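Excluded from the complex is one protein chain; the other protein chains are retained at their positions.
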Amino acid sequence: MVYLTRIEHFNAAHKLYNPNWTKEKNNEVFGKCANENWHGHNFELYVTIKGQPDPETGFIYDAKKLGGIIQEKIVEKLDHRNLNVDVDFMQGKLCSIENLVVGIW
Amino acid sequence: MVYLTRIEHFNAAHKLYNPNWTKEKNNEVFGKCANENWHGHNFELYVTIKGQPDPETGFIYDAKKLGGIIQEKIVEKLDHRNLNVDVDFMQGKLCSIENLVVGIW
Amino acid sequence: MVYLTRIEHFNAAHKLYNPNWTKEKNNEVFGKCANENWHGHNFELYVTIKGQPDPETGFIYDAKKLGGIIQEKIVEKLDHRNLNVDVDFMQGKLCSIENLVVGIW
Amino acid sequence: MVYLTRIEHFNAAHKLYNPNWTKEKNNEVFGKCANENWHGHNFELYVTIKGQPDPETGFIYDAKKLGGIIQEKIVEKLDHRNLNVDVDFMQGKLCSIENLVVGIW
Amino acid sequence: MVYLTRIEHFNAAHKLYNPNWTKEKNNEVFGKCANENWHGHNFELYVTIKGQPDPETGFIYDAKKLGGIIQEKIVEKLDHRNLNVDVDFMQGKLCSIENLVVGIW
Partner (left out) sequence: MVYLTRIEHFNAAHKLYNPNWTKEKNNEVFGKCANENWHGHNFELYVTIKGQPDPETGFIYDAKKLGGIIQEKIVEKLDHRNLNVDVDFMQGKLCSIENLVVGIW
């Protein structure tokens, strides 16, 4: 079995903020990450697939096609966006890196 | 002469947007960077100083003190902030990396 | 299940030296790492935890608290230290990276 | 159980080309990677071993010896070579990174 | 004055070989880099420009346009190519990194 990891990048704004809490509690729990006016990061997304190499191509899957799928399905929606506001699958969720990974998955 | 570079980090949101232009012109010139709801980056700030080592300490300047000054004067104002909204020395300027560097300087 | 890795850094001196062996045997087995007067490294410690994101915070565990625990329990004891001499849990053990990892764990 | 990863480097030329296909089909499937006159990369090879530290040395295996074995058995055959032409265990195979990893293994 | 560096990447094959010398002399001077069947590398090209930020855009020059020019004029000619064989401005020159940089310039 061979594993292949494709890395893609995106840049986005977000904040950590639970709307059911007071501003004070948000600041206490999330600190600077709760800044009302947003902050942001560069993100690196590692996508790993596994399989047997195809004898015709030597590929378990065409890495460029994989990159294209990640671009179309994920990066297009996240890059240069506001993760809390602009991303459909993050609506109504705490915008942590954990929930983002679950949402991407 | 010895050069010493101190690297500090901060994470911030921003957008590239010229308020004297239409939304269309902003999108044309700045592309995805003009996204109304902000996007963000990790930033690395390199500060380089030069001098002769002090014979008593071997330092041209105490790198920890330099780090402290950068933290207090710069990172404190930029980290987990919105560069367009929250930063005094960026008010009324295009929020490009070039203008940010000039502002820090 | 979500995995989260926190990376912390420390700088320390050590040597590889088995006191039950002659100096010659130590040099033969450990080479330059046996240098009597110590040598040193920058170390990067990767601590990985796994869990389900808490719906209130989006966190599997607060990464800053995790960082604080690693600082207090591990980095405080190792950073800018001599791993052979200054670290309680390395007493009487060969000071290899493998034993250090086991000791930290 | 302790895991130890040794990283070695090599630089090599290759191309992705299936001799059973037309030139057009190769260009279609492999794109620029099919360039007749070769292209090349820097490669990083991660070899991971696991075991219990030996109480005499603190090692699960001497990392320098491991490096020497990788040098002798693998890097010697691949570094500054043409992976399609110069490497015995890649003869008659598509020269993808997946097949290279399987061949090294 | 503000400096801005754009980094672009390409992957290419090459060899170091002086056709006026014997094979022995080439091996003696260039070692493994003289391998007849080529070897290859990943290359990173740093292009630095300087200027004053334009008050309308905040840019000294549009970094994406700069990237496009580098792609069109340089990377297009070098990426997934054989630097000795496929690149017009390297014909008849020793294919060293120094001559490549001069050629790009």
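Note that the chains are named A, B, C, D and E in the order they appear, and that numbering of residues resets to 1 at the start of each chain.
As a working rule, a contact is a pair of C-beta atoms (placed from the backbone, for glycine too) under 8 Å apart; a residue touches a chain by one contact, two chains touch by 3 or more.
A quick note: this is a predicted structure, and the numbers were derived from the prediction, not measured.
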{"item": "Omitted chain's touching partners, listed by label", "value": "B, C, E"}
{"item": "Selected from E:18, E:52 or E:91 as touching the chain missing from the view", "value": "E:18"}
{"item": "Hidden-chain contact residue, picked from the options C:2, C:33 or C:47", "value": "C:33"}
{"item": "Touch residues of subunit B, complete complex, unshown partner", "value": "2, 4, 53, 55-60, 62, 64"}
{"item": "Touch list for subunit C against the chain that is not drawn", "value": "11-14, 32-33, 35, 37-42, 79-82, 85-86"}
{"item": "Interface residues of subunit E (partner: the chain not displayed)", "value": "16, 18, 29-31, 93-99, 101-102"}
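Note that only the chains that are shown with their structure count from here on.
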{"item": "Chain of greatest Cα-centre distance to subunit C", "value": "E"}
{"item": "Chain pair repeating C-D, as identified from D-E, A-B or A-D when over half of the contact pairs by residue number coincide", "value": "A-D"}
{"item": "Interface numbering overlap (same over half, different under half) for subunit B and subunit E", "value": "different"}
{"item": "Distance from subunit E to subunit B - Cα centre to Cα centre, in angstrom", "value": "31"}
{"item": "Chain centre separation (subunit A, subunit B; CA means) in Å", "value": "25"}
{"item": "Intercentroid distance (Cα basis), subunit E paired with subunit C, Å", "value": "41"}
{"item": "Sequence positions of subunit C contacting 2 or more other chains", "value": "none"}
{"item": "Chain contact topology (line, ring, star, complete or other)", "value": "other"}
{"item": "Every chain pair in contact, whichever chains are involved", "value": "A-B, A-C, A-D, B-E, C-D, D-E"}
